[in-house]
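Note that one protein chain is taken out, while the other chains of the complex remain in position.
When the chains are written out, they are named A and B in that same order, and each has its own residue count from 1.
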Amino acid sequence: MRRLYAILIAAGFVYMMLSFLGVVPGYGNIDLCSRVSSSFLLKDVSEQNAKNWLMAKGLETKSIEKVYGEKNKEDGCANVVTSIVVNYRSFDTLGEVTVLFTAALGVGLILGGTRRKKYGLLPNFVFRESTRILVPLIILFGAYIFVHGHLTPGGGFPGGTIIAAAALLLYLADEEFFLSKVSTGALEGSMGGLYVIAGLLGLAIGGYFLYNFLPTGRVGNLISSGIVPIVYTFIGLKVGAELSGLITDLHSEEG
Amino acid sequence: MMTLAIAIPLIAAFLAAIRKSWGYILYAIAAILNFILSLSLIGAVPSIHALGGWKPPFGINLVLDNASFYAILFINAIFLIVAVFPDIIGKYATVMLVLMAAVNGFVLTGDLFNSFVFMEIISAAAVIIASKRENYYSAFKYLIFAGIAGSLYLIAVIFVYTQTGSLNMAQAAYFSFSQKSLVAITTLFLIGLGVEAKLFPLNGWVMGVYGGNDLAPVILSTAVTFSAMYMMGRLMITIFGGGVLQVLYVLALITMLAGELAALYQKNLLKTLAYSSIGQAGLVLAVLSKGKEPFTSLAYFQLMNEVTAKLVLFLVAGYLVYKYTNLNGIFKSHKVLGTAFSIASFSLVGFPLFAGFQSKLRIIMEAFKGGDYLLPALLLLATLIELTYLIRWNVRLWFEDQVEEGEKGSWRHGFVAIALAIFLVVIFFFPNIYLAPASKMADAITSVSGYINIVTSGLGGM
Partner (left out) sequence: MVYWISIILMGIGIYGLLTQKNLFKQLISLAIIDTAVNVFIIAAGYVEGGKAPIYTKALPSFLKGAFVDPLPQALVLTAIVIGVGVLALGAALLVRVKEKHKNLDVENMKGVGE
């Protein structure tokens, strides 16, 4: 009986969503010029007349310019997704970082152990030795990913996850390994604080919270796009510390 | 300036993560600073803040108008009141800081996706708070409900994005949606917000969470509920006017009756109050769903009265339930707490001389004037049920033979509870203390063109 009701409710939901689908434009068949993202791609947000945008649809026609390799192209990110995540909608990212922070905090509060759980299994010799070679390389690769977030796919979140993978590998390879919660907590707290302080600096210098107050440089260079790589470094380290802390919490027991 | 209302608690939360022992001190400082800040924001109404300097439809903006100003003032006042109780907050100070930042952001934001992010922070923080006192199963149920709500809210945001081409609330308010898309969007938003607003049938988590510990009901039934009701009005009336308001009306009436009836059969004090807050939420939503003045201002007036009364009730109940196992006649040893509890419950029912009377009477009169007899009839029925169980609890707590030896009470609880209770009486004689802000909020919420104007004129200097 329960299954029947469940099927009915699920089918009703699917039917409702399918009937709502009529208002969404067809798959792959969208007009970017009616969306704000065309301005993100063209990097002409500060030239657009926002009032017209709010009041009526449409993009002011503008000749297509070359973006890659040019100087002073608004925020100077080659990766447009990164420029949205860390620049145009940086406040969302601050919120996102906070969700992860809250989750890590909550897992710590709920599980709250202080000692490493032991399984009594000695890992393979090859695994243990290769871990010692791999861990620095993995951390280096994670750092590479978040430092190049404004140029290539990736950024702070994937980079931080890769760093946390190094911590997971250490946990698997060594029964005695235990990351201190104090150090991961201090790292994530200070990085989160630095992110907010970067935002407040923008408020003090440019008048807007999270304002990009550094020179943006040439699109496609490593040193470009102002505070974006700096903020992504904060995020990368913070996410790495948070996820490592999560792994620690899930591996710990009271005692 | 208004970003500081989010930045201060957030930076305090990050600092508290470095040194756990600073948690409560930082929470107290942030609560005081935030309250002073929100008072000082009155000079800045109305204005917007474009984050990062990117103009509204492109970047994220915060909107401070009359509605959001009074909402954050009220919410920060609640957080300040809770800061008086270090023993309730305990090791949850960091989570409370995150919650404070998120609720402020949720109210201030003028961007749909940003409001989703803040809603998720609120629910994550609320789940952690709900898990206090080993209340893990209820917290997990809440997590599932909040997870579904978040997903549907997010889909609604994407629907708006495919229609208007941006995530900005002002643009969505200006945009003329087709009837079909309006129904789709408002249905999804209704489900998404319904969980936090305790709408039937999405309120299965409430009794477990409110009835499970002393911190969760005190903050979730007050500040978080207030922000959810604010957002409900903002989205359903200002931004997507029309839509499925009739559906909300029917569901809200069911919520009201179901909540009060369930409260009648409860044996546990905290759970009775939890069901009662479902019933009251139903009343506020039903009045709000009329979608026009003067109902909107009365809805917020009733909400403010209810939240103040519930703060007292949950403070007293949460304190007593975890101190004694048998509550019979316990007010004989806690006369101050008992008086505050009785005043708050009379105000909740709506006796003359207490704040609830002013709002409930006005709601009934205005509904009659508008030719609606269903709402007054059901409201009176709900009030009757409410009267029955609250009187029963009052009699049991005051007059039955005391089983347990009373201990010395906490002066903090006594002081705060009696002060708020006296405030409820003051409001009966001077209803404008709440009614004036409520009608200013309602004006800002019902005026669509006013909202768009605030955002477009805020663009002037950019």
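Just so it is clear, contacts are C-beta pairs under 8 Å (C-beta built on N, C-alpha and C of every residue); 3 or more make two chains touch, one makes a residue touch a chain.
Bear in mind that the values here come from a model prediction, so they are computed numbers and not experimental data.
Undergrad: Which residue among B:161, B:205, B:324 or B:389 touches the omitted chain?
TA: Hidden-chain contact among the options goes to B:161.
Undergrad: Just to verify: which one of A:140, A:223 or A:250 makes contact with the chain not shown?
TA: A:250
Undergrad: For a quick check of understanding: of A:50, A:84, A:191 or A:241, which residue touches the chain that isn't displayed?
TA: Hidden-chain contact among the options goes to A:84.
Undergrad: Sort through B:2, B:143, B:172 or B:244 and give me the one touching the missing partner chain.
TA: Here the residue in touch with the unshown chain is B:143.
Undergrad: Which residues does chain A use to touch the chain missing from this display?
TA: Counting over the whole complex, chain A touches the hidden chain at residues 2-3, 5-7, 9-11, 13-14, 17-18, 21, 24, 27-30, 32-33, 35-38, 40-42, 64-69, 78-81, 84-85, 89, 92-93, 95-96, 99-100, 102-104, 106-107, 110-111, 151-153, 155, 157, 219-220, 246, 249-250.
Undergrad: Suppose we count only contacts with the excluded chain; which residues of chain B make the list?
TA: These residues of chain B touch the chain that is not shown: 113, 117, 120, 123-124, 127-128, 131, 134, 136-137, 139-140, 143-144, 146-148, 150-151, 154-155, 158, 161-162, 167.
We adopt the following convention: only the chains that are shown with their structure count from here on.
Undergrad: Whole-Å distance, chain A centre to chain B centre, using C-alpha means?
TA: Centre separation, chain A to chain B: 31 Å.
Undergrad: Applying the document's contact rule, which stretches of chain A touch chain B when the two form their complex?
TA: Within the complex, chain A touches chain B at residues 16, 19-20, 22-25, 30, 34-36, 39-40, 45-46, 48, 50-51, 53-55, 57, 87-92, 94-96, 98-99, 101-103, 105-106, 109-110, 185-186, 188-190, 192-193, 196-197, 199-200, 202-203, 206-212.
Undergrad: Which stretch or stretches of chain B touch chain A in the complex?
TA: 3, 7, 10-11, 13-18, 20, 49-60, 91-92, 94-95, 98, 101-102, 105, 113-114, 117-118, 120-121, 124-125, 127-128, 131, 136, 159, 161-168, 170-171, 174, 178, 180-181, 184, 187-188, 452, 455-456, 459, 462
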